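Quick notes on the structure that follows.
A protein chain is absent from this complex, but the other protein chains hold their places.
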Amino acid sequence: MHVDLASIAFWVIAIVLVGASLAVVLQRNIVHAALALIVVFGAAAGIYILLNAEFIAIVQVLIYAGAVTILILFAIMLTQHSMGRNSNPFSTQWWLAALICILLGGGIIYAVGHSVMAIGTATSPVLLAGEGSGVGGTVVRLGQLLYSPFQYSYVLPFEIASVVLLVAIVGAIMIGREEEE
Amino acid sequence: MADYIPVLILMGLAFLFTILVTLVTFIFGPKKPTPEKLAPYECGIEEIEAPKQRFPVKYLVTGMLFIIFDVEAATIIPLAILMHSLKVLGLVELVIFAVILVVPFVYIWRKGAFMWE
Partner (left out) sequence: MSDVAIQLIGALIKCVVVIGALLTIFAYMTLIERRVLARFQRRVGPNRAGPFGLLQPLADGMKMAFKEQIIPSKARRFVFLIAPSISVFVALSAFAVVPLGDTTAWGNSVWAHALAPYIADINVGVLYILAISSLAVYGIVLGGWSSGNHYSLLGALRSAAQMVSYEVSIALSLAGVLMFSQTLSMVGIVHAQVNYGIWFILVQPLGFLLYGIAATAEVNRAPFDLPEAEQELVAGYLTEFSGLRWSLYQMAEYINMITVSSIAATLFFGGWTLGGLSGIPGLPIVWYVVKVAIFLFIFMWLRATLPRIRYDQLMRFGWQVLLPLSVLNLLATAVVIAFGWPWWISGVFGLAVLLVGGAVYYARMRRNHPLTQPTQDEIGLLLPQSVRLVHIEAQALATNGTNGAISANGSKGDKSGASAEAVEAGARP
């Protein structure tokens, strides 16, 4: 029963996800496309929850659906023709893009179906060790992986992430500086 | 994962509710549109110029800064709930992380990123 529910949920979310992704690409109005993008991020968060990756799911909503998409909306609304009926025009090479997408999709499906690695990582003992441990759950586990300096030493990437953010802040302020000149 | 099914039910009901309200209001409300009624409400003055519907660049900058600090908050929160077990090591990690971010914060402050006229 439990497994059935999970797989039903997966297929529902998957259909929503693919449908919304197609809407992002195919919608002729770019604001509608941005709205569909929010649905895509939300559905992706649903997939993460099915995988027991709660923290990633929440961050997906917080950062991508909440922050990145609002920035995309700002950028759309900055430009002149965002109100037009055909603000998200098709490239003339859409058939080439479609072909590449189909090939890539086929490749990924084949790889997931046949690769030992793809199945192997999902059940790696490191990630599953924290599951069902009760208090805190996966967030605590994730935090231990990230921040315990002696066990897994992902501390350096964490500190480097702040340098990346530093660069991003300076970049943001440089982009927005044009008014002064 | 089972914890999230009630959340999904709540979201579904909320969705149904908003659809219902929208339908109800369109069913019960009168429909007598006139050109004046459908014009933008500008306090009785005829519209001189349509809104540009473009956001100033300033908002884009604020949006970008928001993403950056949101990412910062999202990385700090797992560290926060582990602070009890990490003790001083956690504090050192947090301080290094914060100091690296304080530098550009001071920089953009001096650049006037937060000044709105």
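The first chain written gets the first letter, and so on, giving A and B; residue counts start at 1 in each chain.
In this text, a contact is a pair of C-beta atoms (placed from the backbone, for glycine too) under 8 Å apart; a residue touches a chain by one contact, two chains touch by 3 or more.
The model shown is predicted, which means the values in this text are computed figures rather than measured ones.
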item	value
Touch list for subunit B against the chain that is not drawn	2-7, 9-11, 13-15, 17-19, 21-22, 24-26, 28-33, 35, 37-43, 50-51, 53, 55-56, 58-59, 62-63, 65-66, 69-70, 72-74, 76-77, 80-84, 86-88, 90-91, 94-95, 98, 102, 105, 109, 113-117
Residues of subunit A (touch criterion as defined above) contacting the omitted chain	1-2, 5, 29, 31-32, 35, 38, 54-55, 57-59, 61-62, 65-67, 69-70, 73-74, 77, 83, 135-140
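Convention: only the chains that are shown with their structure count from here on.
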item	value
Approximate Å spacing (C-alpha centroids) for the pair subunit A, subunit B	18
Contact footprint of subunit A on subunit B as seen in their complex	1-2, 4-5, 53-61, 63-68, 70-72, 74-75, 78-79, 81-82, 85-86, 89-90, 93, 96-97, 100-101, 103-105, 107-108, 111, 113
Interfacial residue positions of subunit A with respect to subunit B in the complex	2, 5-6, 49-50, 52, 55, 59, 62-63, 66-68, 70-71, 74-75, 77-80, 82-83, 136, 139-140, 142-144, 146-149, 155, 158-159, 161-163, 165-166, 168-173, 175-179
